[in-house]
Every structure is written in C-alpha cells, then in structure tokens.
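Sharing a structure here in structure tokens format.
Left out: one protein chain. Kept in place: all the others.
To keep things simple, chains are lettered A, B and C as they appear, and every chain counts its residues starting from 1.
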Amino acid sequence: MSEWEPKILAFLCNWCSYGAADLAGVSRMQYPPNLRVIRIPCSGRMSPKFVLSAFMNGADGVWVSG
Amino acid sequence: MIGYIDKIREVALKLLNEEKVDMVIGYRQGSLPMMTEPCFVKRPEDVETLIWDSNCRINLAAYLMDRKEKIGIIAKGCDSRNIINHLVENKIKREQLVIIGAPCKGMIDNKAIALQFGQDIDEYQETEDQITVKGGGTEKTFQKVDVLQENCAICNHRNPVVYDELAGDLVEEQTDIDRYEDIRKIEAMDIDEKWNFFEDMLSTCIRCYACRNACPLCYCPTCFVDESKPQWVGKSNDPNDTRTFHFLRAFHCAGRCTDCGACERACPMDIPVRLFTKKLGKDCLDLYGWEAGLDPEQRPPLDTFKPDDPNVGMK
Amino acid sequence: MEYMGIDRDRLHFSWVSSAEASKFITVVKEVTASVKALGPATKFVKDRRQVS
Partner (left out) sequence: MKVIQIDTNQWTEGLAKLEGSYRMFGPAETEGKYPEFKELEKGDVPNLNVSNTHLSAKSVVYPQSEVMFEYTLDEAKEDHHQLREIEKDYSPRAVFGIRPCDAAANLIIQRNFDSKEYRDPYWVDAFESCVFIGHACENPGATCFCTSVGFGPFNEDGLDLLLVESDNGGFLAKVITDKGAVLAKSAGWETETDAAALEPLKEAAEAKIRSKVNTDQLAKQDAKDLFDAPIWEDIGFACLNCGTCTYSCPTCWCFDIQDEVKDKSGIRMRNWDSCMYPLFTLEGSGHNPRPEKHHRIRQRFMHKLKYYVDKYQAGVQCVGCGRCVRLCPVNIDIRTVCEKMNSYKPA
C-alpha cells in the first residue's frame, strides 16, 4: 500500500482564500491534493461545530482560512 | 448576610403595594434541609414566604428570559452579572426590572456538607459564619468559609454590579484569590493526558442536559444538540457525542459565562463542567482583559472587532 | 481544542487574500505536512460498537 495520506477539510472564505485557491489553479501552481474544500460565504460563518463534525466524520485535519 | 431578609421583604412589599412590579422573584424554603426553591410572589400578603440564607444558590437571572411583566428580582453578584448579560443580549429591558441587590459572601455547598456529615440531615441552622447540621442523633458545626461552593470561594464579584435597592451593606471583594489554579493544572497536561482526563470526567454523563437547561445563558429556541438535520451531535451517550456537547456548550458561553456555577449545581452526576467554561473565561481575560456581565454598555469581545485583537495561532 | 486533548496541529487558521496564490500554496503545504506528521486522527472517531 502506498504511503498514508491525510484527509484535510478546508473551510475557505469565498472572498479570500477561496479566491486564492482559484488563482493558484488558473496559474497552474502545484499543491498537495489532500484538501477537501468547503466554500463558506465568510469566515464569520465558521462554527466550532463544523470542526468537530469534520473530525467525527473522518477528517484528519481541519484548516480554516479567511 | 442572614439579616437581609427583613429588608428584602420590606422592599418586596413596597414594590407590590405600590404596584411598581407585577411579581417579585426570590427564594422560598425548600422541602429538604439546605435547599431553597426559586419562587415568585405576586400578592403582598405572600411576601412572608420569601427567605434568604446561604442556600440561595440558584441563579435567578435564569427566570427572567423573555418575560413581559415588570419584575422585582433579588440579585447576588453573579445574578446581577447575568442580568447584565441579558440586557446586553436584549433578553429583557432594564425598565422592566427593579433589582434588589444582595451583597453575597458565598453560598454553601450542600452536597459537600452532606458528604462530610455522612448521614441524613434533618435540621439545619446558620449564623453569620457557621453552619450547624443535625441528624441521626448527632450534630456537626462547620465554618462557612470551609464549605463554600467552589465558584463562590473564588468569586471576585460578590457585590451586585447593578441594583436599585440594597438588602444590606456592600461586602469586601476578595482580591487575594487564585481563580484558575485547576485550569492551569489541566493546561500543563500533555495532549493524551488531557484527553484521558476529560474522557474519565465525562464518563458518567447521562446527557440529560441539566447543565444547559440550568444555565442562564442557554436560551436558544433549538439547541444544536437537538438539531437533526444536519445532526451535529449523535443523541446517544457515546463518549464522542458527550464530549462534543460539553465542548460546544462551553464555546457558546465564551465571553458570556459569569461562573455562577448553575451548571455544576444542576448536574445530577456532579461532573465539574465548569472546567470547560472557566477555561474560556480565563482565555477571555488573558486575551481581551474581559470579564462578562460588568457593564451593560460594553459589547463583548467576540461580538466586536478591533484592529489590535490578538491573533492566536494565525498564519 | 488543545485544552480538550486534540493536537494543535490538526486545526489550522490563516488569513490569505484572494491575490495571494503563492501564500495559499505555502499554507497548504504546511498544513498538509503537519497533519501528515501526526498520522491518522483517532480521537472523535466513533466506534459503532460502543453503543448497544
């Protein structure tokens, strides 16, 4: 079996990091494929229950970015 | 402190007679020794049922939420801070309230006394500094300072923060106390120790939500644990769900909790749930210099943004 | 989270502007590396058998 890869859930703000991710994409930049992105309308939408829910549903890490 | 009752009754009587309020919320004697029952008084002739002693533990602010009447309410330091919370969060209007402040020297921990006494208590008496309990043919006297509830022993806001009348002279605030010794102890543990510590602590939790329901801060029409679409938290007493509940409940009280101890007192299993809320209280104090419920004009730190807010762990 | 017994490196916060694609990449790499170093999450993972 290949090396274990973590599953990381990323909560990205629509206006900031999600935009950055988009820009990274169109610029053809390379980055690790471990992220599963959830777009949130604003980092203010973030709630601690999202984080715990992520861990309960099998995420190995959570990243919140505004 | 035990002499307050005359003044409380006098004020209550006056308020009701002059129809300044529709009801007065206070305490009456419970059916068990060392217990009081929160109650309301609407008729002047019932004022005599009100009592005041070191067993008035319950936070009366929990009975104010969304009430429409004009209310007279007895408020200890912690109660008054929770009243301010309600004012800040628009759960009640200041004009509705006549606050009878009760400077408090701490309420006693009836469970600890029962445990130390070792048998059923039939009778209870108190003086200014001493508690005497009788039962099973013996009696025992305790110094009140030795049997205070833990949150009362470390209380730094004994005097009501807001009041219209006072039931007695203001008392001296405690300044030489270490409020967060237990929290620091947990903070010093390593990751797995912490995990196991809470695992053990919560193992007896029966998910009755008494802590939530007793809390004057918890008034959401639908609590996140009761939501089923999406189901944030499982409904069984699985340890992960229990932990999630306690953890999130504490988060919801961050910057609002006055450490009144209502949650711990309500817990039928005596789980020290304040260890969660106190940690967040400590963080609010350390990071923002904030203590909840001191000023009705000031917005809480998690409600405002300032350019110099600390960035904890931000990249 | 740390107080509860969850590793600090499992939960990350950051600020990235929509113009900062390269910062985004740096942070992704950092986050991935630190979570990878910790190995699979074992806490908050529900075991069905515990409820019966």
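Assume a residue touches a chain if its C-beta (ideal position, glycine included) is under 8 Å from a C-beta of that chain, and two chains touch if they have at least 3 such contacts.
Being a predicted model, the structure only gives us computed values, none of them experimental.
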item	value
Selected from B:116, B:138, B:204 or B:298 as touching the chain missing from the view	B:204
Of B:109, B:126, B:165 or B:238, the one touching the omitted chain in the full complex	B:238
For subunit B, the residues touching the chain missing from this view	30-32, 35-40, 58, 62-63, 120-122, 135, 203-204, 206-210, 213-214, 222, 226, 228, 231, 234-238, 265-266, 268-270
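We take it that only the chains that are shown with their structure count from here on.
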item	value
Distance from the mean Cα position of subunit B to that of subunit A, given in whole angstrom	39
Centroid spacing, where centroids are CA-atom means, of subunit B and subunit C in whole angstrom	35
Subunit A and subunit C, separation of their C-alpha mean positions in angstrom	9
Touching two or more other chains - residue numbers and ranges from subunit A	52, 56
Shared interface positions of subunit C, touching two or more other chains	6, 12-15, 27, 43-46
Interfacial residue positions of subunit B with respect to subunit A in the complex	224, 230, 232-233, 240, 244, 247-248, 251
Subunit B partner contacts - residues on subunit A that touch it in the complex	48-49, 52-53, 56
Residues on subunit A engaged by subunit C in the complex (per definition of touch)	4-6, 8, 10, 15-24, 27, 29-32, 34-35, 51-52, 55-56, 58-66
